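Here the complex is missing one protein chain, while the rest keep their positions.
Up next is chain A:
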Amino acid sequence: MTTTVATVSEETGTPYVLSHLDALESEAVHIFREVAGEFERPVILFSGGKDSIVMLHLALKAFAPAAIPFSLLHVDTGHNFPEVIDYRDRTVEKHGLRLHVASVQDYIDRGVLKERPDGTRNPLQTVPLTEKIQTEKFDAVFGGGRRDEEKARAKERVFSLRDEFSQWDPRRQRPELWQLYNGRHAPGEHVRVFPLSNWTELDVWQYIAREGIELPEIYFAHEREVFMRAGMWLTAGEWGGPKDGEAVEKRLIRYRTVGDMSCTGAVDSDAVTLDQVIAEIAASRLTERGATRADDKLSEAAMEDRKREGYF
């Protein structure tokens, strides 16, 4: 990949410009350091998906050569891809991090949450997430959300205040001026922080390629047993599929986003390298959520409604 950057030359008077990836990186690092400076107990939401992997990479760079002053939090739906859980655990080990896990399965076993008839566990994540935030008294929670993902997310602030019930009120957001982020919050409230707000899917992939960041295998084309449900290729497994009338077949696929097996669809693909993945995304006529997320299609305001309740 070509890296054109920076351009410093006092002798010739050439102007100083950062490449777009360097500018986005610098902005994200600034956000991580602001949180480290202003909050008592920040935590990074880490799912083992590409956005959270990039977040962690940026946090490591922001505090080098010291360790990152944050722990990690994973909301485990119980239906996660084994490759992703494996990646998560190796990463935690490698960097000597502390991992908190909020388990949807625990809530179901205790009878606090009920399995939905459609089998998707994505909306069930909100309660374990918000209760974990309250019990651990996290006051800043980093999420990998990007404004290019969805129209409700396009309205999201970099620092987004959540009330004591973790709720988002889009009509009462603080204006965000210059780079002066306001992290004030009352006890019990917390701030969701989105360092990748201004990144697009393509930026994330270009950055992964530039920095040589390792990803879980499911992002690259591989043969897998899948079945079709609601227009999505879902991974067959004990989590709840296929059901009657749904046929399993072996296909060459990859994942463009990583939620859990119950809500993330695969795309047909033969891209096995980062460059091939980038070329595929650049040519795609679908957004990543449009291509692979069933839950966003529930209604026009599905994301806004889930975010209001405390979803990330």
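In the analysis below, a contact is a pair of C-beta atoms (placed from the backbone, for glycine too) under 8 Å apart; a residue touches a chain by one contact, two chains touch by 3 or more; residues count from 1.
The working rule: contacts and distances are computed from a predicted model.
The chain that is not shown carries the UniProt protein name "sulfate adenylyltransferase", picked from "Radical SAM protein", "FTR1 family iron permease", "sulfate adenylyltransferase" or "Dimethyl sulfoxide reductase anchor subunit". Set against the missing chain, the residues A:T91, A:S160 or A:Q206 yield one that touches it, A:Q206. Between the chain not shown and the residues A:K155, A:R224 or A:R251, the one that touches is A:K155. When the whole complex is considered, the residue among A:S26, A:T135 or A:Q167 that touches the unshown chain is A:S26. Against the chain not shown here, chain A presents residues 1-5, 8, 10, 13, 15-27, 29-30, 33-34, 36-37, 61-67, 147-148, 150-155, 161, 170-171, 173-180, 182, 184-186, 197-198, 200, 202-203, 206, 209-210, 275, 278-279, 282, 284-287, 289-291, 300-301, 304.
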